[in-house]
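Step one of this worksheet: look at the structure below.
Removed: one protein chain of the complex. Kept in place: all other protein chains.
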Amino acid sequence: MTSIAIKSEAKRQAPALPGQVPTTLGATLYLGLVVLLPVVALVTAAHGVAANVWVKVLTSSRIVAAIRVSVSTSLVAAAITTVLGLLLAWVIERYSFTGRRVLDALLDIPLALPTAVAGLALAALYAEGGPHAWLGRPLAACGIQVAYTPLGIIVAQVFVTLPLQARILQPVLRQFEPSVEAAAVTLGAAPWQRFWRLFIPHLTPALVAGFTQAFARALGEYGAVIFIAGNLPSYSEIMPLMIATKLEQFDYAGATALALIMLAVSLATLFILNFYARKLGSRYKGGLQ
Amino acid sequence: MTLTAHNISKHYGDQQVLNNVSFHVQDGELLTLLGPSGCGKSTMLRIIAGLEPASGGHISLNGEDLSQVPAAKRQIGFVFQNYALFRHMSVADNIAFGLTVQPRSRRPSRAEIAATVAQLLDTMHLSDHGHRFPDQLSGGQKQRVAVARALAIKPKLLLLDEPFSALDTAVRLDLRQRLKSIQRDLGITCVLVTHDHDEAKELSERVVIMKAGQIEEVGKPHEILNRRILPPNFKRRAVHASLSTHYSV
Partner (left out) sequence: MAAQIFIADRRAQARHSGQLLRRSLIGLAAVTVGVTLLLPVLVIFNAALSHGLGVYLTSIFAAETWQAIKLTLFTIALVVPLNTACALALAWAVSKTRVKGSTWLLVVTDLPLTVSPVVTGLMLILLYGQRGWLATQLHAHGIDIAIVYAVPAVVLATLFVTVPYVARQILPQLEDAGTEAEEAAATLGASGWSIFRRVTLPSIKLSLVQGVILAAARAAGEFGAVSMISGHIRGLTTTLPQQVEILYNEYGFTAAYSVASILTLFAVLSLGVKAYFTSSLISAPVPQAINVDDQSAKGRG
């Protein structure tokens, strides 16, 4: 072994397992071509969008309304999903009952079902009338209109995001050390005290991650929403639809501008998910203390 | 506070883990449950704490049957093998936990809680670590926090489930002595579970030898354990034989 080899070994540890370079290179190349290139294309194109187009886009009342509708419905939907997702993850991971596995399997429906199909079904289900208004008709009788309103948008968004939060929480719940909970019991903590003082702090990073992911997903959702939303301008029109409309009108510049805004939100979400949540999570990293 | 186990049995499905186990612990005594892994000693401890229900028999504390008392109300301190500290809380908050979850009517004032915590930190030689978090502590320090936390609620009984087995020898010996002196000073009734003979000898007045869910022997540690240098099922005849061959010419 030459002295040079020794020096470089001391400086940089070769990984214990081989194949790092080809796999990393391959994955990076693939991801770069498939994922990054389109993103770069969008950013580059947005760079070329004239300033006056940006002004026109950001001051159009219809677009501002669409942004407002999209953001507000997504926030509400993410909040609802977080609560429901916690309920579902809790029940599935901590209780044993007949049908537990079935419940767990059913959670994947929104992931496997095409968004267009879901959109169709939800529109029919929540319509005020029609052969399948199983939920829409009774709700209308109570004075609540779901289809063609922002409420319908929220319903569709909750459908699509429900599994996301639950799936993030499940492993975290599973990893919770039973002896820590047993300790709290012996110290006299009631069940709700254990929930608030042990579980909620433990679950907070996962809840934040789930909320963020649900928000981003709801914001960008297209297929499930457009059938039930009614798409009335300034009322139930969402941002993704605005982009699609602009494309149909061949207003590439306008579409690009809007798409960049949405992409920015996506990237912000990603960073929150991967860096912040991971940092919080490392404080609760599993394993014995 | 005396503890009596009356004919405790426990089975999981077909598996019989405890079979008609009875013993009595005097007030202020430290009793050790000693045996190989799988003999049911930890299960016994969990049943006493109320963390698991017995399949048969019952536990009584000072004569009072605990069957209807849920674990959270038994006021029995429990120290776990892997510390089970609340990782998102500071050391001080961990120790104070049992006091802060009490119903308002019985809860001590904030000042009283702080005083109790400070005193326990001092007793366990952790006074400089109150603001730290469990991840920043060594194994020995964590276990001391666990003991302090259990003691904070002024438990009627203290249970320790192999509390030192995850620690290295020097720390183990040190903690053993601390535990012994604390137990003497407070006069608190203790049940300790271990597989370490030396620990049993050093800490307890009486030892209960368990095997396969049953009690084999009860008595003073020195009497029993000096007889039992070898594992219990090692035939004495074999020892005799090897000794005689060694000494014959």
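By written order: A and B. Residues from 1 in each chain.
Heads up, the rule we're going with is that contacts are C-beta pairs under 8 Å (C-beta built on N, C-alpha and C of every residue); 3 or more make two chains touch, one makes a residue touch a chain.
Just so it is clear, the structure is predicted and the values come from calculations on it, not from any experiment.
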Chain not shown: contacting residue from B:31, B:54 or B:137: B:54
Full-complex contact with the absent chain, from A:63, A:88 or A:229: A:88
Residues belonging to subunit A that touch the chain removed from view: 15-20, 22-24, 26-28, 30-32, 34-39, 41-42, 44-45, 84, 87-88, 90-97, 99-118, 120-122, 124-125, 131-132, 134-135, 158-159, 162, 171, 174, 176, 178-179, 181-182, 185, 191, 213, 216-217, 219-223, 227, 239-241, 243-244, 247, 252, 255-256, 259, 262-263, 266-267, 269-271, 273-275, 278
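In the analysis below, only the chains that are shown with their structure count from here on.
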Centre-to-centre distance between subunit B and subunit A (centres being mean Cα positions), rounded to whole Å: 47
Touching residues (chain side subunit B, partner subunit A) in the complex: 46, 49-51, 71-78, 80-88, 97-98, 101-102, 134-135, 142, 146, 149-150, 153, 166
Subunit B-touching residues of subunit A, taken from the complex the two chains share: 177, 179-180, 182-190, 193, 197-198, 201-202, 283-284, 288-289
